[in-house]
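Below: one structure in structure tokens.
Heads up, this is only part of the complex; the chains shown haven't been moved.
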Amino acid sequence: MKLTHVDERGVKMVEVGHKPDVIRKAIAKGRIRLRAETVRLIREGKVEKGNVLAAAQIAAILAVKKTPELIPLCHPIPLTGIDVTFEFGEDYIEVTCEVRAHYKTGVEMEALTGVTVALLTIWDMVKAVEKDEHGQYPFTRIENIRVVEKMKGE
Amino acid sequence: MKLTHVDERGVKMVEVGHKPDVIRKAIAKGRIRLRAETVRLIREGKVEKGNVLAAAQIAAILAVKKTPELIPLCHPIPLTGIDVTFEFGEDYIEVTCEVRAHYKTGVEMEALTGVTVALLTIWDMVKAVEKDEHGQYPFTRIENIRVVEKMKGE
Amino acid sequence: MKLTHVDERGVKMVEVGHKPDVIRKAIAKGRIRLRAETVRLIREGKVEKGNVLAAAQIAAILAVKKTPELIPLCHPIPLTGIDVTFEFGEDYIEVTCEVRAHYKTGVEMEALTGVTVALLTIWDMVKAVEKDEHGQYPFTRIENIRVVEKMKGE
């Protein structure tokens, strides 16, 4: 068992030129745990919900496209589609990001990058209501970021 | 209790011009759960450890500086220092990112962005050894991303 | 009367180090002319309006922060606040972008960049309904991009 990106000469962007172009799909999920009041504020707000989720979606879509600039050894990939969706729990919001391409290498890092940037964008927008009186975040957590499905070929 | 970034006109980058420039520090932490063999491979490898951690550190430092480009409503901040460190558990690596500035607004989003990009970079480098025979990731998880300290003034 | 950015040696980013830090504000406006049906579709749509405008706002805020990367001779400026708002006419949407900073040089290029990227983002989202049967855009136009106010000092 070996790490493919590292050898005695350091790190590299591994060669994928010999791999065929096939359909690739990856779905990642992750969760931000918030105060129940914060979730309610977003969920029930007429404007809040649309705007917080739209900001998170757009930030995620842009971040997916920036993956090879953020994760040093990722290949630039011509992506064909990106979806970002949300589910609400009592004290959390769960983000799902699905990324698709027709290329030589998988897109799970892209889906994971989309999920994390969506979650960070939600955090940024609820800072004022999540902080305690000392400016700390006793409740806010990003949790359970994972790849739930990775697909190759049709 | 209100969200400060959202109102009936949508989202905005909130005005901070009236706030004084003070010393700001934020420390965030997060964890990637890996197979015990993967952790061992990194930890005991002569080259692997240095290279995986260096890649994660550098990716994190660059990502911290890109925060206002990734998180739409963050302000551009002239940062004065960034540290990224690691601790190993049996089946996880924990990343700590500390960011400092002398400015009008806090740097916790920067520290959180650094932590998540460090964790994603580790994931990317261990893909080959974390995937199962179906190309899925039954063990790999990013967990417990949080702000452990936020400081303002001296 | 002379162009300040160009001389016999070519172009330069002009020195502003001797200028004092003062409060700066600029407001720019511009308009996208659309089919009346498209405007109605956005305006009356429950989800459409929020999402199209949120996408345009967020794209504009991110673009304002990227101004020195897009307009070659612009200085990097530590911005303190950005607002993007919309007005609807029968066959157009008007975008207003206000940018504020406390710095040595004005922010009108930032406000203009925000307006144009908001307008382009709206265009991108209504492509399917604006195109005619030959895939052309007989109606869509971006018009009247201008600086409506530029302020310096208090």
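Each chain gets a letter, A, B and C, in the order it is written, and its residues are counted from 1.
FYI, a contact is a pair of C-beta atoms (placed from the backbone, for glycine too) under 8 Å apart; a residue touches a chain by one contact, two chains touch by 3 or more.
Source: prediction; values computed, not measured.
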{"item": "Full complex, copies of the single sequence (shown: 3)", "value": "6"}
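Just so we're on the same page, only the chains that are shown with their structure count from here on.
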{"item": "Inter-chain centre distance, subunit B versus subunit C - centres from mean C-alpha coordinates, in Å", "value": "31"}
{"item": "Geometric centre distance via CA averages, subunit B-subunit A, whole Å", "value": "13"}
{"item": "Contacts with 2+ other chains: residues of subunit C", "value": "54, 58, 62"}
{"item": "Contacting residues of subunit B [partner subunit A, same complex]", "value": "1-8, 10-11, 30, 37, 41-42, 45, 47-48, 51-52, 54-55, 58-59, 62-63, 66, 70-74, 106, 108-109, 112-113, 116-117, 120-121, 123-129, 135-137, 140-147, 149-150, 152"}
{"item": "Partner subunit B, residues of subunit C touching it in the complex", "value": "23, 53-54, 57-58, 61-62, 64-66, 76, 78-85, 100-102"}
{"item": "Partner subunit C, residues of subunit B touching it in the complex", "value": "9-17, 68-69, 72-73, 75-78, 103-104"}
